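Let's look at subunit A:
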Amino acid sequence: MMGDVLLTIRDLKIEGRAGEDWLPIINGVDLTLHKGEVLGLIGESGAGKSTLGLAAMGFARDGCRISGGEINFDGIDLRKASERRKRALRGQRIAYVAQSAAASFNPAHKLIDQYCEVPVLAGIKRSKAEAEAIELYRKMQLPEPGDIGFRYPHQVSGGQLQRAMTAMAMACHPDLIIFDEPTTALDVTTQIEVLAAIRDIVREYNTAAIYITHDLAVVAQMADRIKILLRGDEIEEADTRAMLAAPRADYTKSLWAVRSFARPEQPPASGTPVVSIRNVTAGYGKIDILHDVSFDIHAGRTVAVVGESGSGKSTVARVMTGLLPPRRGEIVFGGQTLPPDYRARSRDQLRQCQMIYQMADTALNPKLRLREIIGRPAQMYLGLKGAKLRARVRELLDLIEMEPDSFIDRLPGELSGGQKQRIGIARALAAEPELIICDEVTSALDQIVQEGILKLLDRLQSDLGLAYMFITHDLATVRAIADDVVVMQKGRIVEQGPKAQLFAPPHEPYTELLLSSVPEMDPDWLTRRLRGRRGAG
Partner candidate 1 sequence: MTQSRFDKGLTRRGVLKGATALGAAGLILPASYRQARAEPQQGGDFRIGLGHGNSTDSYDPGLWDNLYAQVFAASRHNQLIEVAADGQLTGEIAESWESSDGKTWVFRIRQGVTFHSGKDVTVEDVIASLNHHRGEDSTSAVKQFFDPVEDIRADGQNVIITLDAPNGDFPYLMSDYHLAIMPGTDGKIDPTSTDGCGPYIVESYEPGVQATLNRNPNYWKSDRGHFDRVEILAILDSAARLNALMTGQVDLIDQIDPATIGMLEARGVANILSIPGNAHYVFPMDSRAAPFDDNNVRLALKYAIDRQQMVDTILGGHGAVSNDNPIGPANRYFYADMEPKTFDPDRARHYLRQAGMESLSVDLHVADAAFSGAVDAGALFAETAAQAGININLVREPNDGYWDNVWMQKPFVASYWGGRAVEDHMFSMGYASGAAWNDSYWEHERFNELLVKARSEFDEDLRREMYQEMQRIVSFEGSVIIPMNNNYVMATATNVATPEQISANWNLDGFRCVERWWFA
Partner candidate 2 sequence: MAVLVFLAVAIAASIPLAYGFRMALMRAAPHHMAAPARDMPLTAAFGLLVILLYVIVAAFAPVLAPFPERAVVGVQFQPWDGTHLLGTDRLGRDMLSRLIYGARNTVGIAFATTALAFIVGSLLGIWAALRGGWLDQVLSRFVDALMAIPSLIFALLLLTIFGTSVTNLILVIAAVDATRVYRIARSVAQGVVVMDYIEAARLRGEGNWYLIRHEILPNALAPLVAEFGLRFCFVFLTISSLSFLGLGIQPPMADWGSMVRDNATLITFGNVTPLLPAGAIALLTVAVNFVVDWQLYRASGLKEQG
């Protein structure tokens, strides 16, 4: 399988602009890729894995520059090649598949027009290119391959777009494709299909690939070799199976250990629940999103609401917070029925139920300092002022394990993703609530950071006796933190119960599908799963 060397990168250095200064992003990384080989690049955000992947195309994003080293693609020195020369390579000999196909397809053009752009530039007749596109769509197992290309990106689902983008990358049968986290934004059940399609096509065309991801289980399925990056440095590189079996570096080992956290089994729930969702039906306009949803959350317990996008799990949160008054049904908080609209709720009712958001970036006002972000709820609900308020803010920062002195006057833009999420938690805690709704709070974070957040939430729960409602699509997270699980599909509860009961067979078919779609660290998992599924289907 190992062919000739296709790409060599030696001592590559890349810098990024920060104001007037240039800060290193990649500090001298080497990389060798053979024809037909798939290399997995793993690292947390900020590790420089995308930057390295793009550098393999001789490309640096705006605000970045390649400052040292050499990049040699099949005998062409990409650092010295002219823009015109590089343009001729890109798309035709080196292709790129971006993380979010939805954002990376031009919304103004049909899929097949975008497919044909490079082949036509390369001198292939449009009609021939279209025929090839349909063939590739078929191979990528897209539905209605003859028609799907004539749709606009927004008319096609995320998983299909990701496959269409892979097909587009394949258009000129390139020697190398860079896959930049192609499945990160997808639901688990969709991810498995895309992974399979990508793997098959790469194998069929014997295309070399650099597969960038932060998900170990995913890369285990795809890559022949794995390279691990940390803050622009290479940590280690090895064959996939060897790496999985025996990681050498400490950092690698810590990555491997991430999935170990699990909340201890709690005694069964008793007493009156903190909050009861009773027969809630809700929706926008004429369309109902939620159908007759009921469940309880007890003090000191975590209820995980699981489902794929579109299942209505976030709508439950909107109904509970009063942003979306339900059509039918009610929210009972501490034995008291809450007004359906948040504007009608008392300040104390608002205080009792706090929310932490998925995107910490948009959940924190970028123009306010942490002091005000965290201090505001305490000031508002509890009437703290002056020295007392300052003390409380510092206390909260301590509670979320952030050094008060160095953080209290920062802006959110000066924090990392995990730190931002911690601020979100501190803001919720500042109100001294009884229930915290966590809406996908870890899904935008790296795994190590996720782990930290989950541990923090768990500790706070134990210390403060909080009730959590944990909205997530990630079953690993559910396993780690939930006491009770509610599985939702298309606005209805499919199954609910204590975690142990839910994770033990027999499952509802949908729960089964969810559970079986979670990638495992076994390099053969995908093959096995597909075989099983096709056998079953």
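Simple rule for what comes next: a contact is a pair of C-beta atoms (placed from the backbone, for glycine too) under 8 Å apart; a residue touches a chain by one contact, two chains touch by 3 or more; residues count from 1.
How these were chosen: all candidates are chains of the complex that A comes from, given by their letters.
Only a predicted model underlies this, so the values are computations on that prediction, with no experimental measurement involved.
S.K.: All of 1 or 2 belong to the same complex as subunit A; which of them touches it?
M.R.: The candidate that touches subunit A in this complex is 2.
S.K.: If we count contacts the way the header does, which residues on subunit A are in touch with candidate 2 in the complex?
M.R.: 18-20, 63, 321-323, 342, 345, 347, 350, 355, 357, 359, 361-368, 372, 376-377, 380-381, 413, 427, 431
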